[in-house]
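The following block contains the structure, expressed as C-alpha cells.
The other protein chains are all here in position, but one chain of the complex has been omitted.
And now, subunit A:
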Amino acid sequence: MAATTAAAAPQDSAHAPALTFPRPIFAAVAPHPFLQAHLAASQPSKTPLRANSRTAHDFRRVGINTGSLTHCNGSAVVRLGNTSAVCGVRAEILHEAHVQGTADFAPSTGNEAEEDPEREREEIESLRLLVPNVELSTGSTPQHIPGNAPSSFAQTLITRVQSLLLSTSLVRLSDLRILYTPPSNLDDPDVEPVPQLKGYWVLYIDIFYISIDGNAFDAAWVAILAALKNSVIPHAFWDEDLETILCSDVPSEAHPLTLRGLPIPSTFAVFEGKRDWNETGEEEEADWVLSDPDAFEESVCRESVCVVVDCTGGNKGTKDGILKRLEKSGGGVVERDAMKGLVKRAVDRWAEVEKATNAKS
C-alpha cells in the first residue's frame, strides 16, 4: 500500500499539489467557505443550492401529528426536517379564591370585556394563565449539555414563545374562565342573575425537543398552534352544595379551544459571504438570506430575522396589518427594502403551514 502511494506521489506533484477534501471534512474544517462555495459556485442556468440541497428560498416541509399523547388535553408532534418537537397542553383549574388580584377583573358580566383583547391580555399576563416551558432532551443537539440548568438558548425560546402568546392574544379568555350563574332570585325574578367568576383554566404548554436541526422557534410555535387547536377542555362548573369546581366527565360537554387567528413565524438566516475573495472587483451577490436555516447554517450565519404573519382575514398586501412581530438582530444586511421581500416570503410560507395545520384537525 505504501509502495503504491509513493509511486503515485511523484505523478501527482507533476500536475499540482493534490489538495482535495471529502465533502464532510471541508464542511467541518471551513464551514463558512463551504457554504459560500455552495451558494456561489453554480452554472448561471441553475439556481444556487445550499449544502442541504435546498434553494435559498426553500422552507422545509412541515409534518404535523396531533393527539398522540393520551394524558394531555391536546398535543402535537411537529417535524421540520430533522428538527422535531413535541408539544403537550395540560389544563389545570385555578380557584379564584386562591389567587390575589382577581378583584380587578371580577366584574366579568358584560360582553364588552370579552371583545377587548387588550384587557384580556392583561388578565392572562397578570394571573399567568399560559405557562410555556421548553425542554431539550439529551442528545437533541450537540450544544446541549444534559444535567445543567436550562441554557440561555432554552430561556430565550421560552421568553419568545410566551411574549408571542400574549401579544397575539391567541387564546381567548372566555375559554379559560369558569363562570357560575346563580339561579334567578325568587323575590325579584326580573333581575338578570349576574355571572360570578369562580376560577380559571391554566394552560401548561410544554415543548420537548426530540432533536434540533435549526429553526427551533418555528417548530415550537407550530407545535403549540397544532396542540392548542387540538385541545379539548372539559366542562367545569361551580357546585353550590359542595362549594367547589367540578368537571363533567361527559365528552360531549367538553369544548375545544377557539384560537384567535393563526400567526405563523418564518425564520431567516443571513449569510454574509466574504467579498474580498474575488479580486476582480466585480459586483457580485455576496449575501444570501436563507429561509428556514438548519443547524449548520445557523452556526455560520450571524444575523437572523424572524417574521410572524397572520393572514387569516385573507389580506396579504403591504398595507394590511398582517404582521404580528418582527425580530432581527446580529447584523446590518437586511434593510428596509429587503424586509419587504422577507415579509412576502413569510406570507407564502403562511399559506403552506396553514394547509398543514388544517389538514389534521
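Operating definition for what follows: contacts are C-beta pairs under 8 Å (C-beta built on N, C-alpha and C of every residue); 3 or more make two chains touch, one makes a residue touch a chain; residues count from 1.
Everything below uses one rule, namely that contacts and distances are computed from a predicted model.
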| item | value |
| --- | --- |
| Chain left out of the displayed complex - its UniProt protein name, from "AP-5 complex subunit sigma-1", "Mitochondrial inner membrane protease subunit", "tRNA-splicing endonuclease subunit Sen15 domain-containing protein" or "Exosome complex subunit Rrp46" | "Exosome complex subunit Rrp46" |
| Selected residue (touches chain absent from view) among A:62, A:228 or A:343 | A:343 |
| Selected residue (touches chain absent from view) among A:127, A:158, A:245 or A:353 | A:158 |
| Listed residues A:82, A:137 or A:167, member touching the removed chain | A:167 |
| For subunit A, residues in touch with the removed chain | 118, 122, 152, 155-156, 158-160, 162-163, 167, 302-303, 317-336, 339-340, 343 |
